[in-house]
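All protein chains but one are shown at their positions in the complex.
Labels run A and B following the written order; every chain starts at residue 1.
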Amino acid sequence: MSSAADTHEHNPHLAHHFETIEQQEEAQSMGMWLFLAQEFMFFGGLFCAYAVWRFTYHDAWFEGSSHLSTFWGGLNTIVLLLSSYTMAMGVYYCQIGDTKRLTNRLIMTLGLGIVFVAVKLQFEWFPKFHDGVVPGQWWGPAGHYADMAAFPEQGHLQLFYFLYYVMTGMHAFHMLIGFGILIPLIVMSAMGKFGPQRFMAILNFGLYWHFVDIVWVFLFPMFYLVT
Amino acid sequence: MANATTTDHIDIPERDYAAPAVHYLNWQYTASSWLLTLDHKRIAILYLITISIFFMVGGLFATIFRMELLTPEGDLLNADTYNKMFTLHGVVMIFFFLIPSIPAVLGNFLLPLMIGAKDVAFPRLNLFSWYILIIGGTMAVTLTVTGGLDTGWTFYSPLSTHFANTNVFLAALTVFVTGFSSILTGLNFLVTIHKMRAPGLTWFRLPLFIWAIYATSIIQILGTPVVAITILLAGIERVWGVGIFDPYLGGDPVLFQHMFWFYSHPAVYIMILPGMGAISEIIACFSRNRVFGYEFIAFSSVAIAIIGFLVWGHHMYVSGQSMYAGYVFSILTMIVAVPSAIKIFNWTATLYKGNVVWATPMLYAIGFIGLFAIGGATGLFLGILGLDVPLHDTYFVVAHFHYVMVGGMVMAYLAGLHFWWPKMTGKMYPQLPAQVCAVVIFVGFNLTFFPQFLAGWMGMPRRYHSYHPDFQIWNVLSTAGAGVLGVGFTVPVFYFLWSLFYGKTAGSNPWGARGLEWEQCTSPPDPHNFHHTPVVDHIAYPYTGEETLSV
Partner (left out) sequence: MSGHHIVMPNTYRQVLIVLMVLMAATIIAAKWEPMNIGITGNLLIALAIAGCKMTCIMLIFMHVKYSSKLVQVFAFCGLFWFAIMMVFTFNDYLTRSWNSPFITPAPVAGGHAAPADHAAPASHATPAPADHSAATAEAAQHS
């Protein structure tokens, strides 16, 4: 015990209230996992609501889903899985101390994330807004979505799109938070702040990013592939 | 500094009456040393001040509508104002007092001391949680002055999503934001308990307060996000004019109730579990006995945390929920009463053949046991499917809830505050006024809420500003009791403040209690808690039942 404390006496990354760096790293890792458990329940509420209405209004779900583009949704899935991969590689390069490649991979992760959000807005949300696929008082499918107006259960269709906007929106919001953390991490990485001795921030951000990816892995079949 | 008791030899540590020259309260004085502190003890004091203010605000709302209920006619408040009063009372008391009270005040202060750590695992996150509560509190104040809220604290749809004319969206955001304070506190505590325990402090040597905080933190982390998203959804629905809860487009209000109570039923265990932990400490100390059935109390806390998640539907028997779901929820509700009963029996058995000392914290603790037993047993009445149908939405429910929350939780909070006040401040409050005050609160409480059981049993519905004249006698008694209770809650503020300036120096262990915070810390504790990392080699509560204690 005392020898461990002595060797870490000089470690500048050890906060005063921890005894050893192992204890600190385990605490940080555990804290992140608990945060993800919390995030899981946060999305869990939405998934639960989704499940209830999917079973109740299957026809509306099918109708709504058939107007979502599998191409753009699939492309975004690929983009997000790739960004998860680059993030995982970033963790690897951090652990072996290759700071240059770490910075590189973090920038690639950020770039892919931005592509995801851009595709989502430009090719999915904005055209729908333009064609009146907005639940509530502005509801009035037209243009590309005109044949949706003939569907008898307009209210249920609006529920589908309400959940679509809320759930993908909440997911995109989590990506934006990710960007907000990623940018400082890139700057710090470029300054050489990370390495084999200090990688918890990268590791924990990686966990967050993979979690956001997992959410999308479920959202994709739930919205784009209802059959 | 008391001797480090590291052997199995048991005796009351010597009392030293000297306060340390430097402690966490006086080592820095600037405002920023408080507002930007990372010290868990100072953050606990910040929480203490904050929630005391919220308790007074919530109490003020209650006082106003209790006065309205003095007469059967709605003469003091009109129906709208009355609705706002009880809603704000509920929102403020639940989200800003009950949920943060013991975990954030006593938990923050005691958790690192009890497990022999220098601080919680994430001190910055801890401070951030307090700021989130302050932001949420500011939003609540804004809500109050911009027209209030009249949906009841439960935000039931479609009233909240469609019909209410008050600022529901802001209220939803308030609950959303405040929830994260609770989540992050729970996260911090859970990691701290897992990773920061002193050498030798194994799970079954932990004080029972730590077990209770552990169970509470599980609920905070896994339950709170669900209510956050639910209430946010209700808020978005309201703004957007479409939604999954509002039946207007095919939504289901019962779904809102499911998702709301998934958190909000376990939330009552967030409120009561830490109180039970504090009571375990106090009963052991003042009966000079080891806690009877330590493992049973420890695991009953965890059992409550888990089974508590399986019973939420007992709030929804008359909501249109399937009656089969009702059966299941009713049976599970009977089961969740078992661990609570185990605790009550074990506390009582701890008292048996102990040298009971009637110090102020013990008076509150004994009051807690009685009142919580009544509150818990009436909870079973309400958990029974058939009996809940006539009792639902009557004053019986109100009385039951307040027996658990005020008779249970607030009594436990006051017990804990009186128990650890000498540790927090290094000063002892005068015993006699405090003991009298404990009795006054007990009497005032019963006078306030027992008549509500009777009125509810006779069928008086809750949440109306006027009522049938036959119920007046019960309401007059209740309002009178509320006056007594109000006095009882006010007096401690004065003698606590008085003790800060004129109180006797308490010494490190005025109660002769066992535990790291008493035996190895000064009162008030050092800024870094311990001079040396403590090593633990004995079980919790090594009282023999032989010692006597005079206070």
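Following the convention adopted for this analysis, contacts are C-beta pairs under 8 Å (C-beta built on N, C-alpha and C of every residue); 3 or more make two chains touch, one makes a residue touch a chain.
Just so it is clear, the structure is predicted and the values come from calculations on it, not from any experiment.
S.K.: So which of A:Gly111, A:Gly169 or A:Pro196 would be touching the chain we can't see?
M.R.: For the chain that is not drawn, the touching residue is A:Pro196.
S.K.: Tell me which of B:Leu48, B:Leu69, B:Ala164 or B:Val226 is the one touching the absent chain.
M.R.: Of all options in B:Leu48, B:Leu69, B:Ala164 or B:Val226, contact with the hidden chain holds for B:Val226.
S.K.: For the chain left out of this view, which of B:Phe262, B:Phe396 or B:Phe489 touches it?
M.R.: Residue touching the chain left out of view: B:Phe262.
S.K.: List every residue of subunit B that touches the chain not included in the displayed model.
M.R.: Residues of subunit B in contact with the hidden chain: 194, 222, 226, 254-255, 258-259, 262, 309-310, 312-313, 321-325, 328-329.
S.K.: Using the document's contact rule, name the residues of subunit A that touch the chain not shown here.
M.R.: 21-22, 25-26, 29-30, 33-34, 36-38, 40-41, 44-45, 47-48, 51-52, 54-56, 58, 70, 74, 77-78, 81-82, 84-85, 87-89, 91-92, 95-96, 196-197, 199, 203, 206-207, 210-211, 213-214, 217-218, 220-222, 225-227
Here is the rule we go by: only the chains that are shown with their structure count from here on.
S.K.: Using the touch definition from the top, list the residues of subunit B that touch subunit A in their complex.
M.R.: Against subunit A, subunit B makes touches at 117-123, 125, 183, 187-188, 190-192, 194-196, 199, 221-226, 228-230, 233, 236-237, 240-244, 248-252, 255, 258-259, 262, 528, 533.
S.K.: So in the complex, which bits of subunit A are touching subunit B?
M.R.: Touching subunit B from subunit A are residues 1, 16-19, 23, 26-27, 30-31, 34-35, 37-39, 41-46, 48-49, 52-53, 56-57, 135-137, 139, 153, 155-156, 158-159, 162-163, 166, 170.
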